[in-house]
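Only one protein chain is missing; all other protein chains are in place.
Should a chain be cited, it is by its letter among A, B, C, D, E, F and G, assigned in written order, with residues numbered from 1 in that chain.
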Amino acid sequence: WRQGLPEVVYCAGKTVEQSVAILLRQAQVGSGPLMGTRAPRAVYDHLEGRGYDFEYDDEAHLVVLRRGVPEPQGQVLAVSAGTADGPILREAEVTAELMGAKVERLIDVGVAGLHRLLGHLDTLYAARVIIVAAGMDGALPSVIGGLVDVPVIAIPTSVGYGANFAGVAPLLTMLNSCAAGIGVVNIDNGFGAGYLAGLINRGGCP
Amino acid sequence: WRQGLPEVVYCAGKTVEQSVAILLRQAQVGSGPLMGTRAPRAVYDHLEGRGYDFEYDDEAHLVVLRRGVPEPQGQVLAVSAGTADGPILREAEVTAELMGAKVERLIDVGVAGLHRLLGHLDTLYAARVIIVAAGMDGALPSVIGGLVDVPVIAIPTSVGYGANFAGVAPLLTMLNSCAAGIGVVNIDNGFGAGYLAGLINRGGCP
Amino acid sequence: WRQGLPEVVYCAGKTVEQSVAILLRQAQVGSGPLMGTRAPRAVYDHLEGRGYDFEYDDEAHLVVLRRGVPEPQGQVLAVSAGTADGPILREAEVTAELMGAKVERLIDVGVAGLHRLLGHLDTLYAARVIIVAAGMDGALPSVIGGLVDVPVIAIPTSVGYGANFAGVAPLLTMLNSCAAGIGVVNIDNGFGAGYLAGLINRGGCP
Amino acid sequence: WRQGLPEVVYCAGKTVEQSVAILLRQAQVGSGPLMGTRAPRAVYDHLEGRGYDFEYDDEAHLVVLRRGVPEPQGQVLAVSAGTADGPILREAEVTAELMGAKVERLIDVGVAGLHRLLGHLDTLYAARVIIVAAGMDGALPSVIGGLVDVPVIAIPTSVGYGANFAGVAPLLTMLNSCAAGIGVVNIDNGFGAGYLAGLINRGGCP
Amino acid sequence: WRQGLPEVVYCAGKTVEQSVAILLRQAQVGSGPLMGTRAPRAVYDHLEGRGYDFEYDDEAHLVVLRRGVPEPQGQVLAVSAGTADGPILREAEVTAELMGAKVERLIDVGVAGLHRLLGHLDTLYAARVIIVAAGMDGALPSVIGGLVDVPVIAIPTSVGYGANFAGVAPLLTMLNSCAAGIGVVNIDNGFGAGYLAGLINRGGCP
Amino acid sequence: WRQGLPEVVYCAGKTVEQSVAILLRQAQVGSGPLMGTRAPRAVYDHLEGRGYDFEYDDEAHLVVLRRGVPEPQGQVLAVSAGTADGPILREAEVTAELMGAKVERLIDVGVAGLHRLLGHLDTLYAARVIIVAAGMDGALPSVIGGLVDVPVIAIPTSVGYGANFAGVAPLLTMLNSCAAGIGVVNIDNGFGAGYLAGLINRGGCP
Amino acid sequence: WRQGLPEVVYCAGKTVEQSVAILLRQAQVGSGPLMGTRAPRAVYDHLEGRGYDFEYDDEAHLVVLRRGVPEPQGQVLAVSAGTADGPILREAEVTAELMGAKVERLIDVGVAGLHRLLGHLDTLYAARVIIVAAGMDGALPSVIGGLVDVPVIAIPTSVGYGANFAGVAPLLTMLNSCAAGIGVVNIDNGFGAGYLAGLINRGGCP
Partner (left out) sequence: WRQGLPEVVYCAGKTVEQSVAILLRQAQVGSGPLMGTRAPRAVYDHLEGRGYDFEYDDEAHLVVLRRGVPEPQGQVLAVSAGTADGPILREAEVTAELMGAKVERLIDVGVAGLHRLLGHLDTLYAARVIIVAAGMDGALPSVIGGLVDVPVIAIPTSVGYGANFAGVAPLLTMLNSCAAGIGVVNIDNGFGAGYLAGLINRGGCP
């Protein structure tokens, strides 16, 4: 199973050698998209010139092999509250793209300046599924969830300090959201959010 | 907006009088489905004979007005790990039904007896979206998520004791799931899971 | 010191007899406003016919003696996210009133239905200080704080369930608010918020 | 809106390049005060010679552009319990200054040596609003709150070790203060406290 | 061993029958003081008329047999912040008394009204060891510890609500006290504090 | 006592000098197996050429002296969920080996890919005791515990991020396991798990 | 599978009717031992006269059907720290008995009175596996684990108050035990400990 879906290697708990070896093996045995998350650049450096068109995403620390990606369809909207949520949102976007999603983005629209969000209602209404990454108070998914009638995937990020507890504050905010239709993933889990959004985006029309 | 979607009143923080008044008002102003969650039977008793066909679900403590519900379509599968997860799963099922979903159920298939789950792979594979309610160790969504390629909505329940911390243990399990494609809702939030599943189930084919 | 300010007795940790005795003593020795918070009705019953015009607030469980209250001035706006936040907000309102504040209210304007809030921007802009009570995700103060340029006093309420942890979720949301100008009080501490708002409201013009 | 109020850039979650770019843009589009918090000195270094009179505060790690600051008025008193609370208090002071507040300071007056505080009652009584930064046990705002009748803004700092939990201990102390009239901000949030104090200080006399 | 020290039975986790049986047995085999803590009145009722002069303390829920108590000596001072801390402080006092301590008390001297404490400096300076019970913010031991040069035994009480977490807030405050010379016992552990104070009070002069 | 059992030195909290000195002393006074856990390679370097056949395990950071080890008997099965659990599992394996256990291993069989585990049922059924190391969601022991009728020793590892809380999530999962027959050790405590498995493996046949 | 092992129904999350129905069904389909844990007496009352020799254990709230129990063999020692740990220990004992274990007990031997434990070293040394139930500080398993060379199964109980956090304190103590050879189960999980001990006790000699 899992055909048509990207293979993903989580590189954080592995040595560079282990990551490289696993990624090369996956590149050989399969023909679909491949991704290494939380990968230091050194992983990419070792992969260059080994016969595959790996790319490296500096912001999200991703090693990506874009092959066998379905024609982009549907509409996934990726939204962030602030600049520092960028890398996590990017991880989500790339994941969704590898799953065949057309991905739009709307960044820096946190709730403390509501006009930034309300100026893009059309973009919000056009999406089939929305990913929202937010740290600090994590209030953005609640507001967006109240505006739309499509699934919202909420990613709490570890952006913040003090009583933020490395993302626990926005995690709790999102789990307790007053708006319905919100699914939450682990803190900083851009991959998980992108994957779930990708499934939802393609799932409807088999 | 919100047309075609059920109106929901959360009765837990309200007096019986408040709940009844709000539900009647909603019944008057709208024409779609209506639901009161966490409602003591007394709420239902006060609603009888007031001109609307409210029903009461004893297991999930729901007051329901099934009107204007779309023709059942798609396939939402509702799964529980143990008997005590029943009321929460039921809340999710009814919510999804009011949103026009065809709902199947698979109960008491916790991971400590894997054969119970593996005997129903066909049912799992037939679903467009799967809701999984589990307390105790909350391991079931990880196993199911690994078996299917559709979105899984995981509901941690407060079933357990000691270091379960009223659902925190399964909540963390689900947020940390090794399987991809899982969105988590608040502890015991059957409504939220059903709503999200309902959106996903209908969302694909506009 | 403390002249012109209300005397307050916290009745929750006391027997009815203790509360009554303290309140009567305070009524005798002073001539200003007097309030008993978290007081069961029995406290009020014992105070009736003892020579003071005590009132009882059923919603907030307050015993109040309105005497020597300064002429209402300024503008304190008391806002709640949902119905269940009512008793806590009421405690705040009465406290501020006893301190000489003119108090307006705006209720049930939680962020999941943003139009409810945005329909009252005039009311928001007219306030000198705003009290916001919210449970669940506690996102309302962030949104309001972003709209106004006056102090916002945020009260997390224990309204919610599961990973709400009896008000911890909205408490953290409020402490981590992206909007500036927000001071937070203890969970369910309507009195503290009303008192602080009262000080701010009168403080400016000595 | 927000006119007359400082623009603030939180530099902690950004690269030096990002911080510099945002600060320069803000310097261009506006004419009021501007501040970068938690900014490494490198941010300041890149800003020098770019046409604006940025200053750098070594203690609080602030980049500051003092322009369009209103004439100092009112009286904000900034108090710290110990030497190590200095940087956080300084962040609060500068913020309040940029908002047009006259700022006094009273440092190292923690409750373990009460005579240090009691020797400055005049200073305490002269303030219109008081900011108190304290780590360790966080007891100082309770004592000060009991002495004055003006708003107290309490900042828990992450100064301490062991069961201090990086500021959680003083945070809880402050939220549970027996004294009324205290608003709490996030751990180490000097900016937020200064901003709220600034609003209160100017707010009273429009 | 343990001669001259009171025998203590913790009745909270036991049935009335179990508590009575153990207390009677202890009364028979020993000749020194005996105490049952957290004992419902029913325990006392069953002990009456069984041949021992048990007393019952209604405030602290103590069953006490005062026999073989050494002549009161030294000076233990028992201090409370508020009325609701009374039962816990009483448990501490009785325990210290049974160990031969002369016990003084100073109640309702919480830090929010510092004059109440500062009006009794003589009493503070006269003590050989001081017990301080406080809930809410738990700041009192820090202030007292800074005023005296004798051991301070701090008891956090579960008095408070919200972010008090049933005594965790004052527990942390006391563990993080800026004043030196403070030993902390468990939340609501009046017995433990009284016992430790009793040991210190008698220990010095063998 | 403790004869036939390995001596173990926990090197993490010690300087290299302290660790080396203690290990050498133990090597001299005893004649059985000896192990230093969490030992930097430097410890091993200092032990070389000192007259004992110490080995170093690079994966688990172990210094090992294999002498006086009983003939391997029984069957301990060591299982891991993912690659990153390797070092902890290895620590457990070596410990069990030094206690005379025959040790098998089954790695990378996490529940998200159930077929990996179900392909090795024979190996599972052949064990007398099973050690399972898992991070992330920690669900593997529940699934294995449901498949076998022998003791399962569960090791939560600190592998994961966000709401994993450095191993707390799998720890809670394992403590709340729906399957019976599971004993849990501290997070990352490979040694403890190996020791307990070693005792069980040999214990049965005295 | 699971032959020769008791069937167990966890009655806490079920209605009396559900528990009775499941227990009767299990009694019919099997021929081995059967047990209902956390069962109110009403469950037993409904089972009487239904054709099976169910017994009820008042202390541990167990419904037990002792049939097909293997001849007692081996030696499981069940130890408790205090009286209040009794019900949990009893649950463990019965479970182990149903699995064919000979069970001894040693009660009220908490570490605060070490002589109580040290007077029974022979009993300790005679056991093949030891179950230890302790609340409060949970220190007993560490002491016992240091005295014996057999597996110790530690049960933290919810006996205690304040910073005990309903068993979290002894749970952490046990997980961090300095003694090797200890496996921990969930707070109050007597069943789990008895089951694991039963497996270990029989496992050795197939």
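Simple rule for what comes next: a residue touches a chain if its C-beta (ideal position, glycine included) is under 8 Å from a C-beta of that chain, and two chains touch if they have at least 3 such contacts.
Computed from a prediction, not measured in an experiment: that's the story for all the values here.
The omitted chain makes contact with just one of the residues G:47, G:153, G:174 or G:193: G:174. The chain omitted from view is touched by exactly one of G:6, G:33 or G:82, namely G:82. Chain E meets the missing chain through residues 1-2, 5, 8, 128-129, 147, 149-151, 153, 171, 175-176, 180-187, 191-192, 195-196, 199-200, 203-205.
Touching the omitted chain from chain G are residues 81-82, 110-114, 136-139, 142-143, 145-147, 160, 162-165, 168-170, 172-180. Panel shows chain F; residues 12-14, 18, 22, 156, 158, 166-168, 171, 186-189 of it touch the chain omitted from the view.
We take it that only the chains that are shown with their structure count from here on.
In this assembly, the C-alpha centroid of chain D lies 56 Å from the C-alpha centroid of chain G. With centres defined as mean CA coordinates, chain F is found 36 Å away from chain A.
Counting partner chains per residue, chain A has residues 82, 162-164, 168, 171, 175-176, 180, 186-187 touching two or more of them.
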